[in-house]
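Heads up, one of the protein chains got dropped from this complex, but the rest are sitting where they should.
Chains: A, B and C, in written order; residue numbering restarts at 1 for each.
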Amino acid sequence: MTALPHGESPEARVTRVLSEQPFSMLLGARAGRIARGHAELIVENRPDLTQNNGFMHGGVIGYLADNAAGCAASTMLPEGAAGLVTAEYKLNLLRPATGARAVARGEVVKAGRRQCVAETRVWCVTGGEEKLVAIALATLAYIYPED
Amino acid sequence: MTALPHGESPEARVTRVLSEQPFSMLLGARAGRIARGHAELIVENRPDLTQNNGFMHGGVIGYLADNAAGCAASTMLPEGAAGLVTAEYKLNLLRPATGARAVARGEVVKAGRRQCVAETRVWCVTGGEEKLVAIALATLAYIYPED
Amino acid sequence: MTALPHGESPEARVTRVLSEQPFSMLLGARAGRIARGHAELIVENRPDLTQNNGFMHGGVIGYLADNAAGCAASTMLPEGAAGLVTAEYKLNLLRPATGARAVARGEVVKAGRRQCVAETRVWCVTGGEEKLVAIALATLAYIYPED
Partner (left out) sequence: MTALPHGESPEARVTRVLSEQPFSMLLGARAGRIARGHAELIVENRPDLTQNNGFMHGGVIGYLADNAAGCAASTMLPEGAAGLVTAEYKLNLLRPATGARAVARGEVVKAGRRQCVAETRVWCVTGGEEKLVAIALATLAYIYPED
């Protein structure tokens, strides 16, 4: 995969950014497959990530939806951009999030110079079976030093 | 304030539900002012809740936006309903979330028998000053035993 | 394709509903390909559907996004349901809507007994070329006589 403008590979960038975010470390988020326009993030289920019914808490699913979209957008960082922030996202929760882990797959819908629209689908995985538990649509804003 | 259908006060319900959610405990979320149609949730800033720029992580803001809306909706739980779940929400992040704590105030826009639409505004507080950092619109679905 | 609970084919239902909606007639909306979980709606560009830059107005794109999602949801109307209404949708406008016509393709993401989540992508078509101009995520509520 092509290096980003600043010479870092998209995989290296996603892994580095997660490791620099204490909240991502608290949740145990890690990168899965990263490719141009795509990013997979994974959080293992743990008792302290659940809500009162024992499902993974919606806050974890929201974190994943937002951040997988942001990581996908970061793989298409335009020349000269210093980084990106989430402007907004919308999340539909489809099913209770049960199982061993949640896997979020962000995919760029359209990337421009100023903003990127990305979609994330979040799956819960138990054994070999994946169930779609959430879908999100997000807008990420690219940031420039001169802004 | 009127008791909910099952005889618990809205304040007691919100406090109980937070205490039963391990993820809410992990984030240190606590209830502020609760009234019919309104719910305030508070999370104190901590190093492990931040992202790579030192701001409170968007995942914490998303958690607060979603849950303050849900807690507001729970204060208007209809007769016969067993509980509620978030169907969807949309969040706009307006400013970096800096300061000593984040305070989310959920407000019911319209509550019916099947669903409730609520809005949350999230503020970051430092000293006596509050800054609006996010706004969200959420749909909560009331759940019935016969569903 | 299987008939809907009330014995009408999904294609017939979409065509009938459009013909019964004066606003859909005003915009000249017509059904394209309809299949279980999918619905295509088409609006031909006309001078009176534009905004001040000559593009198709965002209001037309919003109409298409919402209604293609609703038509897709109607192809999976559950047993006993009398109809459906849009509960909410979120739309990202990606590019100016130019060209001869706009084609919206709604696709069911998940259909349950109470609600359906669907995604619509709206394309503008000129000659043989299609450009993605908008993407939307919608929640449709199924309505029952006993509600």
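In this text, a contact is a pair of C-beta atoms (placed from the backbone, for glycine too) under 8 Å apart; a residue touches a chain by one contact, two chains touch by 3 or more.
Every value quoted in this text rests on a predicted model; they were computed, and no experiment measured them.
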Contacting the left-out chain in the complete assembly, out of C:A39, C:L91 or C:C124: C:L91
Positions on chain A contacted by the hidden chain, ascending: 87-88, 90, 114-115, 117, 139, 141, 147
Chain B residues that touch the omitted chain in the full complex: 90, 92, 94-95, 109-110, 117, 119, 132, 135-137, 139
For chain C, residues in touch with the removed chain: 17, 20-27, 47-52, 57-60, 62-63, 66-67, 85-93
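One rule holds in what follows: only the chains that are shown with their structure count from here on.
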Chain whose mean Cα position lies farthest from chain B: C
Distance from the mean Cα position of chain B to that of chain A, given in whole angstrom: 22
Inter-chain centre distance, chain A versus chain C - centres from mean C-alpha coordinates, in Å: 29
Distance from chain C to chain B - Cα centre to Cα centre, in angstrom: 33
Residue numbers of chain C (touch at least two other chains): 90, 117, 139
